[in-house]
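Selected chains from the complex are presented in situ; the others are not included.
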Amino acid sequence: MTVRIGVIGTGMIGQQHIHRLDTLVPGAAVTAVTDHDGEVAARVADGLDHDVTVHPDGFALIKDPEVDAVVVTSWGPTHAEFVLAAIGEGKHVFCEKPLATTQEDTLRIIEAEVAHGSRLVQVGFMRRYDAAYRAMKQTIADGAIGAPLVFYSGHRNPDVPAAYTREMAIVDTAVHDFDVARWLLDAEITAISVIAPRSNRHGLGRGEAEDLQDPLLMTIETSTGAVICCETSVNIRYGYDIRGEVVGEDGTVSLADRGLVQVRTAGTAAVGVPGDFASRFHAAFDVELTEWVAEVAAGSPLSGPSSWDGYASAAVCDAGVEALQQGRRVSVDLVEQPALYR
Amino acid sequence: MTVRIGVIGTGMIGQQHIHRLDTLVPGAAVTAVTDHDGEVAARVADGLDHDVTVHPDGFALIKDPEVDAVVVTSWGPTHAEFVLAAIGEGKHVFCEKPLATTQEDTLRIIEAEVAHGSRLVQVGFMRRYDAAYRAMKQTIADGAIGAPLVFYSGHRNPDVPAAYTREMAIVDTAVHDFDVARWLLDAEITAISVIAPRSNRHGLGRGEAEDLQDPLLMTIETSTGAVICCETSVNIRYGYDIRGEVVGEDGTVSLADRGLVQVRTAGTAAVGVPGDFASRFHAAFDVELTEWVAEVAAGSPLSGPSSWDGYASAAVCDAGVEALQQGRRVSVDLVEQPALYR
């Protein structure tokens, strides 16, 4: 049985997901698209080798009886209303992060999903589908390093666009570290402090754009007592380098270097570091959608990131921004977790 | 346009390729199958979620007008006749290695393909589709190490079945090293010597099976003067470990270790080594069939391993077996290469 999918938002990530669903993901077919710019949606639809309905808006797409499940890849502030509409129709919805741009909206989604009685929402935290992070989690589960005590998470990008603001280092960049840390450590985040070291010169004097406080270093407490040390370095020219080490009682596990070949030239032995987000995580996106479609097709419970995960990471982001702006430790106080998410 | 594929031979590798073609490879659909054991073919067909014609034999399958292209995954000795029949029908045929079990048969295939006037045959040397080997070839092409002078190729398996004979270390195992070496170095192999070091105890006293001469070390000369040093270690318990280093004039390039995580425990910092063939090369198989289907669908010239590659590697295998059995250097004398393969 093929899962017929409607995609809301046909920008870059939307087009990539459409391509994945159509060509790589078994059991999926894109049957409907829409975009706030109808011409873009029409052009994307024309580019496909099969018929696709172009809807005037996301709400119409969600109601389309030829759409079994919805993918939301529109502009962030529109996510919540489309997710809520999908829940209203009782349809599965895969929503790129963020689930919503306010904690309040993530809580409204949780409320609606709980009222529905089963999980319908998955949030696009794709790191959970990355083979290296999975090997890291498995190593912990195997007991190889004892209980996890500290997690270092380094999020390094070569550069960021002019529109990138200092808060985005938390809500756009570190949010991935928050989610993967919660998942790796099987813990909720309870407090966060942010410190801004001396600024990287590459983040200063950016024309019209504001000077960045980059890097940031965050000390993050969790419900198990494990502590997360998260670095964002978003202008560190050398590469798109996602670092991670979990320090346990008996040993540690780290993300390994990823070069496929080692080159010995000019006095060094070197392996490559990824240059951008896509080359680092494209396989994780493939796995993410493949597993989601398989679970939707089978009607089995969703195992991916939930509305709760969307809410919890939003709460950490809010606390992180406050900690950054006010220069102090900020607690993260979550509502009680509904049974649906346990 | 979907390429409709008939698969001859529904054993393990056949079933894996059917799964790949049906679910992962864009633009492909398996429409027909056959096997020398008709019940197996029928069972495999039943297991699919769409209709498939079960043919009484490969020849009938090849003639099926609903079959655009053929995949041969039957028993080795049957390969040549199916490939020739496909050429006779003017259909593309992907043939798992070996292309044929004798040099003579590979030459008959070349003759038929040349008479046809364009390439129809691709041989399943999947290493050319492995990302690490491709990075290695790209590094050489970039001039980073100067001209390649020596290629070390280590082919290490944890163990082999009882039926494995000492000649299989050459014709079944090292044949992959021969092909990838020819491709990496852009050279033909011209001579081979084989030396058998002290035998690994794990290859001795194998019940009914013969004692193995394992490892083998081969010194292989090529048309450019580059020399290949090829090791087969087929009982080296620690893992399925494919090693490779190209030594150039200015530097070297090697296949990197592949562990996704590094674990620091009990006095060591360790990364994992693959445990078996499938985990090392499954992605290469995916890419191999994906690129083949794309080229077939587009009607573009085939870029994968050709009949000529099948012939040349068979010639090296024959020389290697002779060198092993007679304990001397054996020349590889190829026929003149038809223009079709240049």
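A and B are the chain letters, set down in written order, and residue numbers restart from 1 in every chain.
Here is the rule we go by: contacts are C-beta pairs under 8 Å (C-beta built on N, C-alpha and C of every residue); 3 or more make two chains touch, one makes a residue touch a chain.
The shown structure was predicted, so the numbers you read here are calculated from the model rather than taken from an experiment.
The complex is a homo-oligomer: every protein chain shares one sequence, and counting across the whole structure file gives 4 copies, of which 2 are shown.
Keep in mind that, in the parts below, only the chains that are shown with their structure count from here on.
In the complex of the two chains, the chain B residues touching chain A come out as 22-24, 26-27, 131-132, 135-136, 139, 144-145, 250-257, 259-266, 271-272.
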